[in-house]
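Missing here is one protein chain; the remaining ones are kept as they sit in the complex.
Chain IDs A and B follow the sequence of writing; residue 1 opens each chain.
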Amino acid sequence: MDKKPVNKQDAGKVLLEEISGAAQEQQGKTRIGRILLIPVLAVFTGLVIGGIFIVVTTESVYAAFGQSFGAGLSEALRTVWNSYVALFTGSLGSPTRIITALQSGDPLEVRRAFNPILESLVASTPYIFAGLSVALGFRAGVFNIGAEGQIFIGAATATFVGYAVKGLPAIIHIPLALLAGAAGGAIWGLIPGWLKAKTGGHEVINTIMMNYIAFRLSDWLLTGPMKRPESFNPVSPTILDSAKLPRFFDDPIRFHMGFFIALAIAWVVYWFLFKTTWGFELRTVGSNPFAGRYAGMNVARNTILAMTLAGALAGLAGANEVLGVNHNLAMAFSSGYGFDSIALALLGNSHPLGVVLASLLFGTLRNGATPMQVSLGIPNDIISVLQAVILMFIAAPAIIRTIYRLKQPAQEQPGIHLSMK
Amino acid sequence: MAPVLELRGITKRFPGVLANDHIDLALEEGEIHALLGENGAGKTTLMNILYGLYQPDEGDIFVRGQKIQVHSPSDAIAAGVGMVHQHFMLVPVFTVTENVMLGAEELRPGGFLDRKKAADRITRISQQYRLEVDPQSYIKDLPVGVQQRVEIIKLLYREADILIFDEPTAVLTPQEADELFKIMHSLTEQGKSIIFITHKLREVLEVADRITVIRRGKVIGTVAPAEADQNLLASMMVGRDVQLELERSPLKAGEVVLEAENLMLADDRHQVAVEGVSFEVRAGEILGIAGVQGNGQTELIEAVTGLRTPLSGRIRLLGQDITRASPRIVTELGSAHIPEDRQRDGLVLAFPVMDNLILCQYYLEPFARGKVIDWQKALQVANDLIEKFDIRTPNALTPVGSLSGGNQQKVIVARELSRPIRLLVAAQPTRGLDVGSIEYIHRQILKRRDEGVAVLLASTELDEILQLSDRIAVMYRGNIIAVVPSKEATKENIGLLMAGVMPEKIQAGASSGLPIA
Partner (left out) sequence: MTTQAFHKKIETISPTRERIMGVVFLALAFSIYFFFSRDVASDQITKFELTPGGLTSVLPTWVLPSMGTLNILAIAAAILGGVQLAKGFKRYTNWVLAVVVALFVFGFLVWAAAGKSLNLGGLLSTTLSKAVPITLGALSGILCERAGVINIAIEGMMLAGAMVGALVGSLTNNWLGLLSAVAVGALMGLLLGVLSIKYKTNQIIAGTVINILSTGLTSYISAKFMQRYMEINNPQIFKSFPIPGLADIPFFGPIFFNNNLFIYAMFLFLILLHVGLFYTRWGLRMRSVGEHPKAADTLGINVIRTRYLSVLLGGMMASFAGAYFTLGSVGRFDEVMTAGRGFIGLAAMIFGNWMPFGAFGAGLLFGFADSLASRLAILQIEIPSQFLLMAPYVATMIVLAGVVGRGQAPASEGIPYEKE
């Protein structure tokens, strides 16, 4: 083996690869490919399986197969093609429409044409926060399955600050409301983190319990203390304009500041995890608590810190939705983000950059699903099916390797290290 | 008459190791046949082959003259072979009856367990072989000695007549061990045959009918206890290989660096592991701690490095009380630690070499500026250390888990020895390494000693202890039973001490002013 001291110019590049968990290879070219191979194949296979599922549940395909096999086959392919075209034009916009709109020069038309892709970014934003939450937990060796509850609480606290604290300029009100959201989520993460560190109570069970406590709590808040006075529905008052995250375009485009905050936070998480001593401790304790203890780190404190930060990030997801999109808190507004974020973190290999990319993908799929439902009658729940299948392939890459006859890597990727006990 | 059990030419290779090299062994009916050898000599591998847990690469197994194939424990059980494992195979939350009957259940019609019938059988067996045990007790409530009886009953319940005891006394008190020997005799009197795996000389002479010694995977010879004494067995066991002599300068011991007084330590199961140990290590000397695995060395090392809080006693490092100090404080006072379990404690395998090289100093200048880590600096230092300590790695960013064992250990050594230190605590620093790495690490340790670092070296490798130490403290059952200056130490007398036997010469030496704990 020859030693190749890495020079300073290469250091950043190699560092990024190292951080993203790629096993080192002799040939530099294949490294990026190896990092992306399994996720890309997982997503692709997920889309194929989703397509098959759509075909199997489409009546016209059965009718066509009744005529002849060829007709059936072409109808099946047509169905899948139409579905995914609808999905992606719904989420990214239709090229023809964009061109016509630009030619017409009508500003409303232009906004409408670009709305889908911007709306996808809006849908991706809470995913980024929530995915970062789970990813940070994974890096620190804790399994935050409670993002859902933390999102709820974060949304509630942000909403409260958003409507109850009056007379502040936006420049103060917005950060304050965001901080309130983060703090709410942080408390919801701190409790199971503390319980794990001090009593050994498993964070998976405790965060699930905390989820349901959060649902009940927000149920109570919305029918009681935080109920909109004039409303019969369980919904909070609308937040003040000074707390709303600024939007960049006129209606109907909802694209708002939150997306950039999410990107900034992703960078902060990256910086925190990989550039600071705090992050180094967190990752060390997460990867090998014994070595962490040996190196003089406080394992319990880091566990609590990790769960608290994870909670804060999820809380920001909730705050973002309230301050940027909904402008009020309603019942069950976040359904599913919590579990989806586990898929996001794994798909993104628990790296902030990966999480952002995975969130963009999931946000796009989510956003395209509703237009697909409207135009083709394919329920948007197909996205959950896709997500589950992708998550399965990411979690059990051996299945992907079997399907595509890939070789087992010589060394398993240093992935997530979780102890169940 | 054919032997009850015969192993012919058993060979087993593991990557890089020849664990068993054409081993022949014959077990006669009704005998206790001791299999004697050092840790890692290949005893347990051999028995795991016999019990179907490993498959041999070569060789045959015969039971009563019949060749048998053992692919799984079930085959071994069917052939009448049973094993009392070193780590008991008992379910703690089950009762004795449930553990014994598991896999060979007494049933009533309909698949219901007949606990009573099983318990009656257990009672009968326990009376017949004088194995007192209450079938209704839960395993977790029983003392270790009784748990072992349950393991034996498990075998008898399955009508095994060839019994393998794998290091059975390792976990027993002397009283329990004596009790076990009585049981073993009572078993052989009733026609059972026993293979007794151990590295304890005294026990072998006390209980065995024949003794086969293996060393480095080979049979050295078979002797009867009458023809043997402890000295003979010790030399058969450890060999008389010519050692590579390391150059070492004369001892220039300085001030006391590490001092322990009446240390009392518990192990992870809250049992007393070290009882009232006192010692001191001076600057420029190596104090070697010899002893068979599990006599309290691990706990002692953890205590002086801040990883284990003593029940009582006092530890001082450079005059500072570190009895209850955290690992970080101990490190910052100038202590370096090469841990016993390098993959568990010493390294984060998923992390790059670079990160592991700064694992104990990441928060200090020059690696950290405030709370921000200067990775450029870390990389530079890592590249230097890789060069200086000859760590064979593609580059500094390779995950340390993909390096060989020797290079992994070099990463730890580089990390611990590259900073200014006053004390080096090294536990099993060369376990499982290749010859080249061993020599390298030995030289590094000696170099620190010559520079005036106090070294506390714990090793179960007698050769290593003898080569490096200036003084040798022998631990036995949680105590330092003797401290021998290196010029008086020989393989034989240290080996005997490790087995808990006090040779006369040492006793004489001990009375002449050597510190005895």
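Brief remarks on what is shown
Following the convention adopted for this analysis, a contact is a pair of C-beta atoms (placed from the backbone, for glycine too) under 8 Å apart; a residue touches a chain by one contact, two chains touch by 3 or more.
Just so you know, these numbers come straight off a predicted model, no measurement behind them.
Across the whole complex, the hidden chain's contacts among the shown chains comprise A, B. Note that of B:34, B:70 or B:90, the residue touching the chain absent from this view is B:90. Considering the whole complex, the residue from B:17, B:68 or B:102 that touches the absent chain is B:102.
In the full complex, chain B touches the omitted chain through residues 51, 53-54, 72-74, 77, 83, 85, 89-94, 98-99, 101-105, 107, 111-113, 144, 154, 171-174, 266, 270-272, 275-276, 311, 476-479, 481.
For chain A, the residues touching the absent chain in the complete assembly are 53, 57, 143, 145, 195, 199-202, 204-206, 208-213, 215-217, 219-220, 223-224, 335-336, 339-340, 342-343, 346, 373, 377-379, 381-389, 391-392, 395-396, 398-399, 416, 418, 420-421.
What we mean here is this: only the chains that are shown with their structure count from here on.
A straight line joining the Cα centres of chain A and chain B is 48 Å long. Every residue of chain B that touches chain A in the complex is listed here, in rising order: 307, 326-329, 331, 337, 339, 341, 344-352, 355, 359-360, 362-363, 368, 371-373, 375-376, 379, 383, 386-387, 392-399, 401-402. Residues 1-6, 8, 11, 14-15, 17-18, 21, 23-24, 26, 275-278, 280-281, 283-284, 287-288, 290-297, 411, 414, 417 of chain A are the ones touching chain B in the complex.
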